[in-house]
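Read through the structure below, which is laid out as structure tokens, and then see the notes.
A protein chain is absent from this complex, but the other protein chains hold their places.
Going in written order, the chains are labelled A, B and C, and every chain counts its residues from 1.
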């Protein structure tokens, strides 16, 4: 009996995998090849930015959805990645010169932190490694002492504020509030804001999103992923089973930070500027709500949620700028109270069946497990056991 | 000597602002385990209440105007407490035991409250009133029917749509009336002016002590005494502590836990209101007022340890004094006086600006948490599962 | 016979309150020891100290002759101490099989967990365990769908998958039906053939079922008496402490 179901499940899994792969390929073709040729450049740029935000949402989902760590400080890593790439682009100037803004503050020598960013490979490495290490370090200092839950959230938020102040205050190193522009810089002798370069960045964004999605899939599907869920659900148990949760949490937080770094870099080149305001408290909390709307603990939900919320925001803040905050606040409340599992969670547990019954289709075949999973049966069982 | 006293006094002034702002938060977090990101906005409401009271007293002239602040404190407490009560009943009680979700929900609330003070006008106010009257009144009426349980969902939905529709219609019909749609506060900051007796200061110990600072220190001490008395000596305080210790047991003993939750949250919110009244004497009053305090106050709670007033007090004072010593450059000067090596001096002068002092204080907090992860006074015993 | 666990002069105090007070305790390898005691006797704190969750204020704990002071919990677990909690603590969002698979993982380092796959040995262990705890038909169900008793059994199975030398079991019969209590008791007894076990229990019926070796009675953080079940049951001090709560 168990063997038989095991084989069935394996087959089903394989089939699902193929379907998933098919969907991904189709989406990639649509996003990367068809879309750029049919919508205007500045809208494409907008979508590119949303997609880069979806990447950071994947990172948040990894630590919040799977590992149960709510970071309110991902803006730090996002900004670090963005700054890394922006510094490289700002250095694409004739030999011996330093970026313009340094003149404002009377800086004559390129600060040492800028030196490595002359080289593109080092920059690309740095925009992954630097946020990763920063996240790892913050994570290590916090997790080592078993600080978790809301304490962790608050500390990440405070760290965010500290980085924000630091970047704002360091005009002589990274131009303070004004931030770094990338639009008028050149890359491979092409202007960054030109349509061709932007389209390339857009395609790179789509590809990165897919690659990072696959990475997250791989991370969350195996034993490692199950352990993350175990840490989320009962960390003490994990510890008494002989695992050291600190190492896992540090690693996954670092990975999440690195993902945010990549997202930040892609976002920056498609925005044209990076400033410390990217590290404002509100933005980092918004990242969490994207994941919550889509459905935490489901990777596709993170992407979906980001796109929906950002599109909604663009539309609503264009139409009703004065009351956009009402909407946003309501969104937080609704998602948390009514849709705790997000759209994807709701869909898998209610929506799909509802749709089928609306269409007059037979409800999908009830096997033993799904019978047990049925909330009503569960309720009944509970009531019976209470009697 | 005078420098030392001045330094300590200034540190304590900063600390007392942190403390009065963190007090309500510490109570709500310590007793209920709820992280309230809207705490700053409750402070902001207290500050706006102070503004309104001030404007009511203005036409009365002296000597009444001098006393407005005394009236404003209880009013601010009441306003914030009522709003806190509504929030607890309306949203937060559904989220007990889910701290991270509470955190997100209260952030949503804070966004709404910030926009509310920007947009609020008589019409919006009345429309909300109409809606509440229709909806909750209707609910009360229908609840009496015997088949209530069966029709609950449908009726709720219907009532919601109906009363919402009527309220919106009401709003749109009257929305051309300029007198009604004039925003109460608008998006601009409002001015709260301390009464004359709180402006200026007195010379003592060779430096000037601002009256406002003294006032806030005294107010903080009064609040502490009040909270201590309430929690330790009053019946409701006993009930609150009982529920904190063991909710199920308390409930079995006939303590109305829901009421206790609401009361605790209202108390914390009310204290935020008083804090808002206090900070309105020092800084700006506007929709974003609360945001300026929220992270600092959380740091106080984290360093102090959960559910321990003494820890909160020490943490607030400690952070206050550190902030002052580093930010004002006093520490850097001290090291100059004792002829510390140049590298050490450079280090301390680098952090001797207001911006960098924050960076330094945060680094110190993180270091502190390496030694005492659960704060100054951690809860002990086997119930203290981290 | 060698001592698997020795506890000398152990004191644990929380803010002056002594949860454990100069406790001395030792047990042999292969023994099944039942610890009883009224509420607040310090039973759970006792387990907390052995597993490294709480650090002793005074005294020391030797596991297989090694002092476990300052060793983090996960390392103690790797040394061979497994613990079952009072309320069953399994990973509700994972399937039964995954629950067992996680603990049976032989190399629990971050990287090997990330890149490694379950080897044949481990798969076999998991398969065998599923049968032992009687959950093979529900192997692919999410653990949240199990009944209370099934969860208790799953958790015991997870303990075994860890292949520890010493099992600490905290009130395994709490909240179970009579039939399930019997099941769990039988499971414990069969495990006792290959493991050393410390079981904490309130349910005297159950204690009688499993207590073939010695029984230890704790009271106010200190050892009250120790001996065979019959001796303990008739000890006047024990009767006094329990104030007639013992069914007789």
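One rule holds in what follows: contacts are C-beta pairs under 8 Å (C-beta built on N, C-alpha and C of every residue); 3 or more make two chains touch, one makes a residue touch a chain.
In the analysis below, contacts and distances are computed from a predicted model.
S.K.: Can you match the unshown chain of the complex to its UniProt protein name from these: "Na+/H+ antiporter subunit G", "Sarcosine oxidase subunit gamma family protein", "NADH-quinone oxidoreductase subunit M" or "Urea ABC transporter substrate-binding protein"?
M.R.: Checked against "Na+/H+ antiporter subunit G", "Sarcosine oxidase subunit gamma family protein", "NADH-quinone oxidoreductase subunit M" or "Urea ABC transporter substrate-binding protein": the hidden chain maps to "Urea ABC transporter substrate-binding protein".
S.K.: Which of the visible chains would the unseen chain be in contact with across the whole complex?
M.R.: Among the chains that are shown, those touched by the missing chain are A, B.
S.K.: With respect to the chain omitted from the figure, which of B:199, B:259 or B:372 is a touching residue?
M.R.: B:199
S.K.: I'm checking contacts with the chain that's been left out. Which of B:92, B:190 or B:300 qualifies?
M.R.: Reading the full complex, the residue touching the unseen chain is B:190.
S.K.: Tell me which of A:213, A:326 or A:347 is the one touching the absent chain.
M.R.: Answering carefully, the residue with contact to the hidden chain is A:326.
S.K.: On chain A, what residues meet the omitted chain?
M.R.: 40-42, 45-46, 103-106, 165, 168-169, 171, 175-179, 181, 183-184, 191, 193, 271-273, 275, 277-278, 280, 317-327, 330, 333-334, 337-338, 379
S.K.: Hey, which chain B residues sit against the chain that's not shown?
M.R.: Its contact residues with the unshown chain are 6-7, 10, 13-14, 17, 94, 118, 124, 127, 131, 152-153, 156-157, 160-161, 164, 167-168, 171-172, 175-176, 181, 187-194, 199-201, 203, 207-208, 210-213, 279, 281-286, 288-289, 291-293, 323-324, 327-330, 353-355, 357-358.
We adopt the following convention: only the chains that are shown with their structure count from here on.
S.K.: Using CA atom averages as chain centres, what separation in Å is found between chain B and chain C?
M.R.: Taking the average C-alpha coordinate of chain B and of chain C, the gap between them is 46 Å.
S.K.: CA centre of chain A versus CA centre of chain B: separation in Å?
M.R.: 32
S.K.: Check each residue of chain B and list the ones that touch at least two other chains.
M.R.: Correct list: empty.
S.K.: Please list all residues of chain A that touch 2 or more other chains.
M.R.: Those would be 236.
S.K.: What residues of chain A sit close enough to touch chain B in their complex?
M.R.: Touch residues, chain A against chain B: 64, 68, 70, 141-142, 144-151, 153-155, 157-159, 161-162, 165-166, 168-169, 236, 281, 285, 288-289, 292, 322-323, 325-326, 328-333, 335-337, 340.
S.K.: Under the stated contact criterion, what part of chain A meets chain C in this complex?
M.R.: 1-2, 5-6, 9, 219, 222-224, 226-227, 229-230, 232-234, 236-237, 239-245, 247-248, 251, 369, 372-373, 378, 385
S.K.: Using the touch definition up top, name the residues of chain B that touch chain A in the complex.
M.R.: Result: residues 35, 91, 94-95, 99-105, 107-112, 114-116, 118-119, 291, 295, 298-299, 302, 353, 355-356, 358-359, 362-363, 365-366, 369-370, 373, 385-386 of chain B touch chain A.
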